[in-house]
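Note that one protein chain of the assembly has been removed; the remaining protein chains are unaltered in position.
Letters A and B mark the chains in the order given here, with residues in each chain numbered from 1 onward.
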Amino acid sequence: MRALEPYLPLLLRGIPVTLEVTALAICLAVAAAFALALGRLSPWAPARWGAGAVVETFRGTSALVQLFWAFYVLPFFGVKLPPLTAAVLVLGLNEGSYFSEVVRSALTSIRTGQLEAAVALHLPARYRFFRIVLPQVLPVMMPPFGNSVVGMLKFTSLVSLVTVQDLSFRAGAIRSAIGSSAATYSVTLLVYFGLAIILGGGVRLLERAVNRWAGRDAHAAAGAAGARASTVPAWAVLAR
Amino acid sequence: MLSNTDLGRQPAPAASAGVRPLAAMRGVVKSYGARRVLDGIDLDLREREHVAIIGPSGSGKTTILRLLIGLERPDAGDIVIDGEHLWFERRGGTVVPAGERHARRVRRAVGMVFQHFNLFPHMTALQNVREPIVQVLRLGREESEAQAADLLRQVGLDTHLHHRPAQLSGGQQQRVAIARSLALKPKIMLFDEVTSALDPELVGEVLRVVRELAHATNMSMVVVTHEITFAADIADRVLMFDAGKIVEDGPPAQVLKDPANPRTRQFLRAILER
Partner (left out) sequence: MTGLRWDWATAWAVLPDLLRGLSLTVEATVAGSIIALFLGLCWTIVRVGRIPVVSPAVQLLVEFLRGTPFLVQLYFLFYVLPTYGLTLPALQTGALGLGLYYSAYTSEVFRAGIEAVPAGQWESCLTLGLPLWRVWAGIVLPQAMRIAVPMLGNYVIVMFKETALLSTITVMELTAQATNAGFRTFRFVEPLTLVGLLYFLLSYPAARLVHALEHRGAVQH
């Protein structure tokens, strides 16, 4: 631990890099998720097929391979992306493909009756989307979104393998410099854990704001979380 | 015979020809959070007595049953089953709150049939009924199969022994549930709105089984139901619950035909005018 101290600032300077990649990639992921979900729900067959192909491709192969592909193979196709861009692209599209399933199931869960009623009332399409669909869809998507955000944070550790100097990259470099793996990686793990807790808390605040905007009172939202009280009765668990 | 007491005041013991009641509740209070569901209940159940309980939802009818079989613990008051306290035991000369093992032993005398059957979905009808016979009575394979098959025959399902619940109608499932709870030969049988979850045309077959049990066995029965005619038919006594208290108690001829309490009158009118 003593050996690590002088290098600590260097390590911690990876935090803004990690957070930057996380933020950029999450934005791309959300955009991609909606685009892909709407594509798969589109009545136009080529859109459905195209979006489906993208989703299955990104979900069906290893993320690391996708990253290497963007980093090593794309240049041969004349596409020379800076490492950060390539990383954000892959991370965003990959996570976006997974999250698009969440968006898709949330969108299909809107009872068609409500949409038909809205159409019958001659409500304009934009109104329908923003005032009827979105308020019902967004709250449902928030918990998985929280998972995606924390998942993305962990995901960004991969960018260290394509020369982006995030936390993991610096941890590796410092480890080989001082030779003390336990201290270096323990601290790194704790920093990630701390960031995960903070980001998770941030998303929960966002979740509460979304619930308020969507008109769900705090009681209902908390009820959904409190309903997670265990079905396992006390008599089945606590020692006699 | 029955009274509601204020919380904390000990009532005079219910004397009826010196015969100890099979089950008794004294000053039982139960709340769920801020809601007081039972507000100081006194209740006696005699041997071979059939009691029907009616009342609006939320009045505490189901809670009474759940307390009698020990699914829930009362917040205050005492429950005695067949001479033993359900939630108190005597340990080394002092009376202490009882643990799970004691409660398990005392509640053996009580059986319950649920509104939603609660059959084990991954087992056949026969296996469902065998389960308590094997696990609690500790009988061997042949003996347990014979007893289980016999019970299922009694409820008219001997042709469906090897069907799973998913392959049975609601009425059939409920009859399996009844057979299963009879396996341990309880002294008291509780029925919690056992036909409320059934399609109307399936209600009759279940009521038939319950009626047979009422006539053919020596069990005490407590039946929570909305089926007023059925209650009139099998009950010795009808209790009307409202807002956590027993507001009326008497023979069916009185409570159901000519109730004294206006609340009972109001409830019956509403339910019979459907």
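Just so we're on the same page, a contact is a pair of C-beta atoms (placed from the backbone, for glycine too) under 8 Å apart; a residue touches a chain by one contact, two chains touch by 3 or more.
Keep in mind that what you see is a predicted model, and the values were worked out from it rather than measured.
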The listed residue (A:31, A:73, A:177 or A:209) that touches the chain absent from the view is A:73
From B:27, B:40, B:60 or B:111, residue that would touch the chain that is not displayed: B:111
By the document's definition of touch, the residue of B:39, B:131, B:158 or B:212 touching the omitted chain is B:131
On chain A, where is the contact patch with the chain that was removed from view? 56-57, 59-66, 68-69, 72-73, 76-78, 150, 153-158, 160-161, 168, 171-172, 175, 181-182, 185-186, 188-189, 192-193, 196-197, 200, 228, 230-233, 235-238
Applying the definition given at the start, please give the residues of chain B touching the unseen chain. 69-71, 104, 107-108, 110-112, 114, 116, 118-122, 131-132, 135-136, 166, 177, 180-181, 183-184
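In this section, only the chains that are shown with their structure count from here on.
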Taking the mean of the C-alpha atoms as each chain's centre, how many Å separate chain A from chain B? 51
